[in-house]
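Note that one protein chain of the assembly has been removed; the remaining protein chains are unaltered in position.
The letters A, B and C name the chains in turn, as written, and every chain counts its residues from 1.
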Amino acid sequence: MADITYTISDLISVQSDKKIKLITLEGQLDESNVDAFAPKVYEVIEALPENSSLIIDFEKVSYLNSKSIGYISDFFTQLQAKNSKLILAKPAANIRDIFNVVGLDQVISITQTIEEAKSLS
Amino acid sequence: MADITYTISDLISVQSDKKIKLITLEGQLDESNVDAFAPKVYEVIEALPENSSLIIDFEKVSYLNSKSIGYISDFFTQLQAKNSKLILAKPAANIRDIFNVVGLDQVISITQTIEEAKSLS
Amino acid sequence: MNKQQTPNTPTEIKIQLPTNAYFMSGIRDFTLALIRNMTDFSETWAYRFQSVVDELCNNAIEHGSDKDDKILITFLTNPDQSIQITVEDNGTNPEAKTAKEVLEVMNKNKDKKLTELGIRGRGLAFIVDKWTDKLEVEDREGGGLRVTVTKNLHDPKFQTEVNNDPTHIILNN
Partner (left out) sequence: MNKQQTPNTPTEIKIQLPTNAYFMSGIRDFTLALIRNMTDFSETWAYRFQSVVDELCNNAIEHGSDKDDKILITFLTNPDQSIQITVEDNGTNPEAKTAKEVLEVMNKNKDKKLTELGIRGRGLAFIVDKWTDKLEVEDREGGGLRVTVTKNLHDPKFQTEVNNDPTHIILNN
């Protein structure tokens, strides 16, 4: 089974009224674990107030499958409905390649750094 | 095919008359490459004067097979015939495990650091 | 051909796997090592094939098979020319589709925008099809599907990123 570990933290925002959550991932997201993982993100999204941002740090993700892309795209839709943003930060070259081939980069912000992600929040 | 890269350098010895060669390895040694690699070490051994030392740095070796153990044991025999020493430095846990199971640690010096290897030279 | 040399004839590797997504991380690792080690495809393509194999196997396991079944993966490499990957299932899943139906679903999904799809439906249309030159879906005689994908090394799409991977240096001094 593929392993995925995640850490959820709050980022300090310059605009004091804006909530920024950061989810840092490490491992692989595949058919064996993504359905167990996704609800954790939905919980975070649910608890967020309107006008928030969710940054997901992909730096230590070495694989993700098409269903994970489906979930990410759904996270985006759910956040949009809350006037909130989704930013995908620091994907490695192979992960970025997957984001691009499915066209995720056309719809969702992808950044090289967490700072950049914060500035888009 | 497994990849192995190596670098050969000279170490400064406290005893000025003693030659210490260091071979730093990176990669895997298996059936697909060890027969091509071993002659490079034999060349180094051949060129060494009596009373020298050869340190092989295994830190970045992630795999080696039983034939590689055969060669290492033969390097040891050839160096002994020249009153010279062989020291195996910095093996990772899995490589150290292989050295131990075949009994290499009973015969050849294995060290945690290059400094320690030099002090045994 | 010596047993230590780069194979210069077509070589075939077959893997028979229980229908459990649990094993796919091992298959992905194997695929990565295989492409890196036995073909001239670049690192980028090694990762892409990892995705292609994972998507095809997950489909065969999830859509094509019952829970205690097996699937068969075949890698066929033509050095300097192409790699072909075939994934076969037995169609033991009561809801398994025919080749024609699968191709229809895929073609329909191809026309959709990313956010028009739900969680599913991106594997074939958005990944497998885009990263291969040829995609064939056939009904197997005994039941189930055979999905075969081929990628040519000397494809125009590929030329832009031929082997610029600097980590594969062998026996350099």
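In the analysis below, a residue touches a chain if its C-beta (ideal position, glycine included) is under 8 Å from a C-beta of that chain, and two chains touch if they have at least 3 such contacts.
The structure displayed is predicted, hence computed values, not measured ones.
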| item | value |
| --- | --- |
| Touch criterion as defined above, residue of A:A2, A:I20 or A:I72 at the omitted chain | A:A2 |
| On chain C, residues whose C-beta touches the chain left out of the figure | 1-7, 9, 11-23, 25-30, 32-34, 37-38, 61-62, 67-68 |
| Residues of chain B (touch criterion as defined above) contacting the omitted chain | 1-2, 28, 30-32, 63, 65-67, 69-71, 73-74, 76-77, 93-94, 97-98, 101-104, 106-107 |
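Just so it is clear, only the chains that are shown with their structure count from here on.
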| item | value |
| --- | --- |
| Chain B-chain C separation of Cα centroids, rounded to whole Å | 41 |
| Rounded Å distance between chain A and chain C, as computed from the means of their C-alpha atoms | 27 |
| Approximate Å spacing (C-alpha centroids) for the pair chain A, chain B | 47 |
| Sites on chain C at which at least two other chains make contact | none |
